[in-house]
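Every protein chain except one is present and positioned as in the full complex.
The chains carry the letters A and B, assigned in the order they are written, with residues numbered from 1 in each.
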Amino acid sequence: MALRAVLRLISLRVKWELFFRLDALFGFVGGLVQVMAGVLLFEAIYGRTQAIAGWTRGEALALVGTLSILLELERALLRGLQRLPELVEEGLLEHFLTRPVPTPLLLAFHRVNLRALWRLPLGIGVLAYALSLLPGIPGWRFVPFTLSLVLSLAVYGLMVFCLVCLSFWLIRMQNFFWLVYDLAEFARYPAGVYRGAIRFLLTTVLPLVLLANFPVLLLTGRGGASLLLHQALVLAGFATLGMLLWRRGLRRYQGAGG
Amino acid sequence: MRLRPYLRALQVQTQVTLRYRGNVFAFLSYVLIPPLAVFFLWRAVLGGERALGGYDLSTMVTYYIVTQYFVANTAFSAWTDIGEEIRDGRLTLWLLRPASHYGLYFARNIGGWIPYWIAGLLGAAAVAGILHRYFLLPQEPWRIPMAVGFWLLGVVLAFTWGYILNLLSFWTERSTGIVLMADAAAVFLAGGFVPLDILPLKEIWLLLPFRFAGWFPTQIYLGRVGFAELPRELGLLLGWLLTFLVLQKLIWRLGLRRYQGAGG
Partner (left out) sequence: MGEIVVYVKDLRKVYRRALGAAGLSGAAKGLFKRQVEEVTALKGVSFEVREGEILGYIGPNGAGKTTTLKILAGVLFPTAGEVRVLGYVPWRRQRAFLKGISFVMSGRGLLEEITWDLPVLDGFLLIKDLYGLSDREFQSALGELVDLFELSELLKAPLRQLSHGQRARVELAAALLWRPRLLLLDEPTLGLDLMSQAALRGFVREYVKRTGAACIVTSHYTRDIEDLADRVLLLDHGEFVAEGSPQELVRKLSGMRRLRVAFEREVAAEELEALGEVVELDGAQAVFRVSAGQAKELVQALFARFPIHDFTLEEPDLEEALRIYFEEAG
């Protein structure tokens, strides 16, 4: 039943999106700037160096493309989560609470923004270009790549969710969730540049490096199935944390008043 | 010219901003995190005494910390409610008011940003502290006020540009999209993502005025621009600013005429 509700939410948003084609163009240009900034950064570096921490130009560009795809998917599908602070403050959460479908699901998908998908070709384009620089990647590697990407999307979404749950305790922290989006800067760079404790931190507790790097590592064959297991464990961890924060936060909301 | 209404608007907006304390705290992360993240990349590239385009690791780290502060604190897409004012007819009040619409919104934007300017300094200081091994202070003390001075002019420039884009609301309801699109581009053009002078096609980027909102002030700070070159650059900056101000006035008049023609 929850699944049908989510699918229905998504299909309704599709209809809604078709009203806003021109905005899609503007969004596209905005996305273009982001992606090109990433590409130009690596172009500037690789113009004078062969490798960054063992990563070749093709691999670095694959990272840019993959991260872009991931961020756009999150923007497209899970933006509804961002509204939690606003809903809590304006007492509109009641609309979502009084339904027999888990509220976090409703929240996550109620603002599916498919215009963001217009920006997917940018990331895919960069990824395709990157692949042209990396000869000999067998097609089957796209399977673990996609799986890894889906896991990363779920982890990223849960990170945002955990953060917005804090709005139950911190009122008027409307833009606090930008913290996760800022932290995503760490996801831009090849895993090799991080060492030691930082690297451990960024692949577990704050798994930002995991987000785009792991799928690329699986694609280029530099990493194996253990990466997928790693991601699954991190996902389980964040899912637990998310559930805990939501339950506690909801209790507080119910006690403190709308 | 009476300053009182503008100062008042500025103060009120500062108060309003402080109520949304979460936004101010979240802003700290924006000033702090990106330079920290990119540090790891550049350490891998420039570690061990290497240099790229004249930037060694310390220069690069300092570049990012300083530029991030400047760019984060420049409102490239000036905030106004002009679209709504047009739609619900409030704009008519402006035709009667003895204050400038541009001026008042400028004051409000500045007022709204003051808490961020201050909070941003804390963030910048924090990341400079974390990366203190690499963070450089200018050799010549005059460089700091000079950099800030150029930046402030750059802020006015950026605001005016954003304001002009907002004025497109007179002709289209889609101005929000345009403004946001321009915003993303402006951060790049100000050198927020990559130093403009190491990019391919740097001649183009260095021609545009957005460099004054980030990249150029940082060059002053870093000592990569000599004192003798400043007058010329100031002239260019003021030239751009004047152009934008004239353009703003012109478009405002045109827009207002259209608004009045349409019956308000």
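Here, contacts are C-beta pairs under 8 Å (C-beta built on N, C-alpha and C of every residue); 3 or more make two chains touch, one makes a residue touch a chain.
Since the model is a prediction, treat every value here as computed from it, not as a measurement.
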item	value
Options A:29, A:51, A:101 or A:232, residue touching the unrepresented chain	A:101
Options B:24, B:146 or B:220, residue touching the unrepresented chain	B:24
In subunit A, positions touching the absent partner	1, 4-5, 7-9, 12, 15-16, 19, 92-101, 106, 110, 171, 251, 254-258
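Convention: only the chains that are shown with their structure count from here on.
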item	value
Separation of subunit A from subunit B, taking each centre as the mean of its C-alpha atoms, in whole Å	28
For the subunit B and subunit A complex, residues of the former touching the latter	19-23, 25-27, 29-30, 33-34, 37-38, 40-41, 43-45, 52-53, 174, 177-178, 180-181, 183-185, 188, 193-194, 198-200
Of subunit A, residues touching subunit B in the complex	22-23, 25-27, 29-30, 33-34, 36-38, 40-41, 43-45, 47-49, 52-53, 85, 170, 172-179, 182-183, 185-186, 188-190, 192-194, 198
